[in-house]
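Dropping a structure here in C-alpha cells format, bear with me for questions.
What you see is the complex with one protein chain gone and the rest in place.
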Amino acid sequence: MKRKTACFSHVLLHDIRYSILISWKKYLALFLVTEAIIGALMVRIQSDCQLGMVLPPLTAGDVLTYLLSGAKIFRYGAGIPFEIPYIWIFIYLMIAFIVGENHANLMTSRYMELLLSQEKHRWWASKCIVTVLDVLLAYVTIFAAVGISLFWGIKPVLKISPDIMKALIWKAFTLKPNQWTVIFVLLPILTSVCISLLQTVSILFFKPMICFAGVITLLVVSLFYCNPAVIGNGTLPLRNTILPFEGTIRTLDVALADAVLIVASIIIGNIKIKKVDLLSEV
Amino acid sequence: MFTAWLISLGIAFFHYFTCEFPYRIYIRDYLDYPGMFILPHNSFSMWLGFDGASFYLALSYLVIPVLASFPFAGSFLQDKKTGYLKNVLSRATRIQYGVAKYFAVFISAGTIAVTPLLADFLLSSATYPYIGPLPAEGCFGVYETTMFHSLFYSMPYWYVVAFLALNFVFFGALATLSLCVAFSVERLFFVELFPFLVYFILYIALNVFNLVQYCPFFFLRPDQGVECNPVFVLGVTAALLVGSFLFYAFHMKHEDVF
Partner (left out) sequence: MKIEMKDYCKTLRGAEVLKHINMTFTSGNVYGLKGQNGCGKTMMMRAICGLILPTSGEVLIDGKVLGKDMSFPESVGVLIENPAFINAYTGFKNLRFLADIQKKITDEEIREAITEVGLDPDDKRSYRKYSLGMKERLGIAAAIMGTPELIILDEPLNGIDESGVEMIKKLIADLKEKSKLVIMSCHDAEDLYSLCNVVVNVSAGKIISTEGEAK
C-alpha cells in the first residue's frame, strides 16, 4: 500500500509539473489582462470622480467584486439585448483553454505516462486533481493581480463600498465577509471545478476543440437561464439570492448540483478510461 | 467538417424551434384583425441575425471561430508532423500545395461560419411573410450610424447577402491564421484555437478600452447595434485576408520541411 501511495504522488507530481510547463504562459497572460482590466477600472473611477461623483478610494474587495461579479439575471423579452460580460467570459474561457490544452492529447501520444502510472484509475485521479489545481491556480493568479495592484493605491481591505458598487454594478450593496467569500470565491471556484472536470471527461469522448466549444455554450446558456440546474450560474454571484438583484440562485442548490456533477464526471471518466483503447493517433 | 457543420446547423435549428416556430400562430391575428397597430412578425424580425434578445446570436459569434477552425485549421501542422507534407511535396509544387491548403481552410471555415445565419434565414423565410423592415419597428439595431443602413431598408435581401458574404470572408480569413502560426508552434490544440484566441483577445481588449465598434464580435453581426464604418470593416477584412495569405505564402515558399 505504501509503495502504491508513493507511486501515486509521483504520478501527480509529474502531471503538475507537465501542466505548469505547458500552461505558465497562459497564467501570465491571465495575470497581465487582469492587470489591464484593473487599470482600466481605476481610470474609469478617476474620470467619474472628475465628473463630480463622490466616490471613496477603491478597495481590494471592490476590485475583486468587479472582476468576479458576472451578470445580473437576464429577462428575455423585456427589450433588453443579451450581453455577455467580457471580464467574466474571459476568466472562464481562459480556464477552459488551460484545461483543454493540458489534456488535449490525453488519449493519444501520452501513453508512456499511462503505462508508467501502472494503474488507470491512478492516472485518471491524477488528471482530475491537476484539473482542480488548474482552476485554483487561475484564481490565485487573479488574486495575485489584485495584490500587485495594491501598489497603485488600492486599499488592502476586502470591505466593499456601496457607492463604488452603485457606480460599477448599478446597485449599492454590502456583504459580510463570510457571505462575500462564499458567493464570490468559494461557489464560483466549485462551479469552475465542475465545468473543468466536465470538460476533461468529455475530452475522453470527443475532440478537445468540440469540448471547448461545449464550455462556451454552457457558459452562454448559463447567462441566459437563471437556474441552478444550468451549472454556470454558480459563477454569477450577482444572481445569488443574498444580493438585491432579484436573483434566484441559492448557494446550497448550486453547490449540490456541482457536487453531483463532479462526482459523476470522476466516475464516468474512471469507467471510460478502464474500457478505452489507446491507439496513439497523432 | 461534418461535425462542425452539423453543430452550426444545430444552432440554427434550435433557434428556429425555440424562438421562431412557436410564434407563427400570431400571424393569423394579423389576418383576422387587419386594423392592428403593431407590425406583424416577419422573416427579418424573426431571423437569428436580428435576435439580439436571445442567447443564440451571441453564442453563434463566440462559437463560430472555434467551429470554423475545427475541420482543417490544424491540417497543415498535422501534415508536417506526420511527414505527409514530404509525400505531397515530392509530387506537387509548394505553391500548389500551399494554395490548395489555404483555400481548403478558407472555404471550409467560411461555409461553417455562414451556416447558422443562412439556414435560419431560410427557415424563417419559409415560416414568416416577407414584410420589408421599417425603421419604425425599432427592433433591428440598424440605424443611420451603422453599416449598410440604406441597403437594409431598401433592399433587405441584399443586406442579408452582404453580411453573409462579410462573415464568410472574415471567418475564412481568420481561420487561415492557424496556417500562419503552424510554422512556429507545434501544439495542435493551440494552433487550432489560435484564430479564436485572436478574435477573443480583440473582443476583450476593445471592451476594456471601450472601443467596441472596432470589435469583430459586434461589427460582423447583422443587428450591429454599434457605430460601424464600412470602410474600416471591409479594410480590416481585406487586410486579414491578404495579410494571412502573404505571410503563409512567404513562409511556405521559404520554410524548410523536415
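The letters A and B name the chains in turn, as written, and every chain counts its residues from 1.
Operating definition for what follows: contacts are C-beta pairs under 8 Å (C-beta built on N, C-alpha and C of every residue); 3 or more make two chains touch, one makes a residue touch a chain.
Because the structure is a prediction, the values reported are computed rather than measured.
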For the chain not depicted, the shown chains it touches: A
Residue, one of A:48, A:113 or A:253, that touches the chain absent here: A:113
Residues from subunit A at the interface with the omitted partner, ascending: 6-7, 10-11, 13-14, 17-18, 21, 105, 108-121, 274-275, 277-280, 282
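Assume only the chains that are shown with their structure count from here on.
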Inter-chain centre distance, subunit A versus subunit B - centres from mean C-alpha coordinates, in Å: 28
Contacting residues of subunit A [partner subunit B, same complex]: 22, 33, 36-37, 40, 76-77, 79-84, 86, 89-90, 93, 97, 100-101, 104-105, 207-210, 212-213, 216-217, 220-221, 223-224, 282
Residues of subunit B touching subunit A in the complex: 3, 7, 52-55, 57-59, 62-63, 66-67, 69-70, 78, 81-82, 141, 187-190, 192-193, 197, 200, 203-205, 207-209, 225
